[in-house]
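Just one protein chain is left out here, and the rest sit where they should.
Chain IDs A, B and C follow the sequence of writing; residue 1 opens each chain.
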Amino acid sequence: MKVAIMCSGGDSSGMNPAIKRFIEYSFELGFKPYLIYDGLEGMIDGNIKKADYSDAAGIIFRGGTIIGSSRSKRFYEYEYRKKAYENLKNKGIEALMVLGGNGSFKALDVFSKEFPVLYSGIPATIDNDIALNEYTLGTDTALNVIRHACDEIRDTSSSFRRGSIIETMGRECGYLALVSALSSGAEICLVPEIEFNLSSIKKRLIKEFKEGRRYLIAIVAEGVGITHYLKEWLEREIGIESRATVLGHVQRGGSPTVFDRLMAYEFVTIGLENLSKGISGVVVYNNGNFGLKDIDEINAAKYQIKPMLLKFGERLAN
Amino acid sequence: MKVAIMCSGGDSSGMNPAIKRFIEYSFELGFKPYLIYDGLEGMIDGNIKKADYSDAAGIIFRGGTIIGSSRSKRFYEYEYRKKAYENLKNKGIEALMVLGGNGSFKALDVFSKEFPVLYSGIPATIDNDIALNEYTLGTDTALNVIRHACDEIRDTSSSFRRGSIIETMGRECGYLALVSALSSGAEICLVPEIEFNLSSIKKRLIKEFKEGRRYLIAIVAEGVGITHYLKEWLEREIGIESRATVLGHVQRGGSPTVFDRLMAYEFVTIGLENLSKGISGVVVYNNGNFGLKDIDEINAAKYQIKPMLLKFGERLAN
Amino acid sequence: MKVAIMCSGGDSSGMNPAIKRFIEYSFELGFKPYLIYDGLEGMIDGNIKKADYSDAAGIIFRGGTIIGSSRSKRFYEYEYRKKAYENLKNKGIEALMVLGGNGSFKALDVFSKEFPVLYSGIPATIDNDIALNEYTLGTDTALNVIRHACDEIRDTSSSFRRGSIIETMGRECGYLALVSALSSGAEICLVPEIEFNLSSIKKRLIKEFKEGRRYLIAIVAEGVGITHYLKEWLEREIGIESRATVLGHVQRGGSPTVFDRLMAYEFVTIGLENLSKGISGVVVYNNGNFGLKDIDEINAAKYQIKPMLLKFGERLAN
Partner (left out) sequence: MKVAIMCSGGDSSGMNPAIKRFIEYSFELGFKPYLIYDGLEGMIDGNIKKADYSDAAGIIFRGGTIIGSSRSKRFYEYEYRKKAYENLKNKGIEALMVLGGNGSFKALDVFSKEFPVLYSGIPATIDNDIALNEYTLGTDTALNVIRHACDEIRDTSSSFRRGSIIETMGRECGYLALVSALSSGAEICLVPEIEFNLSSIKKRLIKEFKEGRRYLIAIVAEGVGITHYLKEWLEREIGIESRATVLGHVQRGGSPTVFDRLMAYEFVTIGLENLSKGISGVVVYNNGNFGLKDIDEINAAKYQIKPMLLKFGERLAN
């Protein structure tokens, strides 16, 4: 069987270890692996290459993805999907592995129902926002990149009486912000999933500053849209000079952590074994075990942060 | 209630975040937290201090443990355990949290049966070798320290035709070596849990070097005791100049990763809630959930690496 | 002799190793070392403490400054300077070492002419903008923090067709941006010291994208004030989707590099030896040697980036 791998949507650290495992395990299973460059756009344009072992060399420690990624508007049109299918057919490719998020899986699902192509979706996005699935590749690396930034900002915050606000990525999902706050000892954490109360935060902080607190760190999910307001609020209401840092795209890079490399290894192994059995769907990870979900089932649900974490976060939002 | 925390046995990254959470959550629960310095030895010698918030400041990002640790022969004798108990009694301490491994938990279990003291054991050792429990604090940090070393050694190995053997810690447990090998793309991995076959490794390598391989990385658990032999074997049988690196104590240090900080947060939360309910025992983590085990149950069992990982490792041992 | 150390103005990595060396070398020279907390503000408020060896323990690897820093408006008024002097006099402190920049040195110079107090200025700011002096403590650490961010952003940029603009600190001085651009292989670098020409940049880039370039990195000094304009310009004129990242305060943190630790060691050694000989002034470093400058001489001059570096930068501004 000929199988191809592609990345779709935002990139994340862990994609390269996944590509490496894809190439090597494909050979082990007797498949012929292919690389589709630049995501769905590349599939439409026939940007497809047979992989060999050398493609897997020296990539395991690299962030991002060596085969590129894209978002594609053209793929919404049947005409381009057909073109994509013909590119696969010409090469004899019967199965696809796609590293990406919800939207990409849905696109592949539609595609695999229109054309005789199996697909295996591997959750890979730093937002960790895929429902019915606890972990998406790249999240652990992103969290550790954020941790380094928080530790660095703490160094300088503690040298002054100063508030530091750090905005993390994650769109509608507060996972990155919440875990970062808990694991860096932040005093404030504002995420979409937790109702926050500025007046009780104010009361708490004023008490703590009276008792000797010198600085504070606030971590805010971009989805809350409050970063710059919070800076002014801290200066006005708490009376502490403050600085906001929007971490931005550094969060998407960084050498993959061990956890991301190992999860990539396992996710891809399961995904290829599904394809070898003729099974399409999204590989999910829950409570330490891998499973399979239909994309429609995933899209009908909503990603939920673990209740224990949400409970921990309440203290930082009040 | 007055509760005390101590570290016992080898230190690991993640102990400091655990101490921070212990102090802060104790206050939140209305407990009075104490710190026992230098482990069981310090408990015998009365090296015990009331904790306040300032003890929790600036420690979350530090490896090792700010309260020290020890191994204690004296604690095997009733006389010294009695002395330790009197030190606790004098301060009114009724419950202990201990960060350590099997041996330390067993010691505390005996102690809590002799004297009216609750204990909560929190798995913390880089060896990840506690039965009926999937994760011990410090493992993820150790793995990432090893990863950095492997990535650095790969840089220089690939500049030459060279074999590099890296020996990891872990005593009888090959977890660190196995996960490091999978996540750094090593060509050889030798651990106590997997039978290896040097002649099939030889056959495999000779083929690969013929096809263009320039260098190789072998990761070996210290418990196999083969590091220096393997160096000579590679030079003699494969004909490739080789170097062995024994990583040693660097593996115990390093700023705790996000995973270790978060696990410390959760482990300690559960442990303190157990103590608040009058429950002694070891907090364990399995399949994404926390539970409670009796130490005798743990000691009757044997730590098992996940079968999927062992299966992955076979390819590297043959 | 009693000598005190303080930090003034923006903090930088390297201040803690300097404080450590100050304490230890003071004892070696037979001096009594003191710590002034929170800079000039703390000197006014008498926030001064006798140092002992324990103050120097565990700080060498920490970014920021354990004794805090500040900017002080009060110090412009004679009344407060007198108050500061009396605080020193009460403790018998005859000499000050100040870690900071131009403004702080000028303040101390005025102070030491009004009152019988020696001062030694040690250049410490990440901006590397002190005239007649090649190196200020913290610059190397800041450069390496920026490097990590650039390497991480490159990971994700190269996964897409994308332009990434990175804004570095440095106020009027483009040193950080220029060295970062050269050492991270950026395609564009805009700094105040080099005239840039967007139309020649456009011509160059369009040619390179035609020849296969997929992404670009631009590094811009904050003093140029062009970051967000450049993002729009790249999208409009070059037709490449772009993202801007303002690195912000992460640049002030990070564990001091070896270079900063060693320079701190040497700067403080020279500074203390000056004080022991009754000499006031600013310690400077040029062409591998340490010297002494009067602050007025420094303020009359202007910091110049090495001509060779400026020449290298021209290619990136055209």
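Heads up, the rule we're going with is that a residue touches a chain if its C-beta (ideal position, glycine included) is under 8 Å from a C-beta of that chain, and two chains touch if they have at least 3 such contacts.
Just so you know, these numbers come straight off a predicted model, no measurement behind them.
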| item | value |
| --- | --- |
| Which displayed chains the unshown chain touches | B, C |
| Contact with the hidden chain (one of C:Leu182, C:Ile238, C:Leu292 or C:Leu310) | C:Leu182 |
| Full-complex contact with the absent chain, from C:Ser158, C:Thr227 or C:Gln251 | C:Ser158 |
| On chain B, residues whose C-beta touches the chain left out of the figure | 7, 11, 13, 15, 62-65, 68-70, 145, 148-149, 151-160, 164, 214, 243-246, 248-250, 252-254 |
| Sites on chain C contacted by the missing partner chain, in the whole complex | 17, 20, 28, 58, 60-61, 134, 140, 143-144, 146-147, 151, 154, 158, 179-180, 182-185, 255, 257-259, 261-262, 265-266, 269, 286-289, 308, 312, 315 |
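Rule of thumb we're sticking to: only the chains that are shown with their structure count from here on.
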| item | value |
| --- | --- |
| Numbering shared by both copies at the chain B-chain A contact, with half separating same from different | same |
| Chain with minimal offset from the mean of all protein Cα atoms | A |
| Gap in Å, rounded to a whole number, between the CA centres of chain C and chain A | 35 |
| Rounded Å distance, chain B centre to chain C centre (Cα mean) | 40 |
| Rounded Å distance, chain A centre to chain B centre (Cα mean) | 28 |
| Where chain B touches two or more other chains at once, by residue number | none |
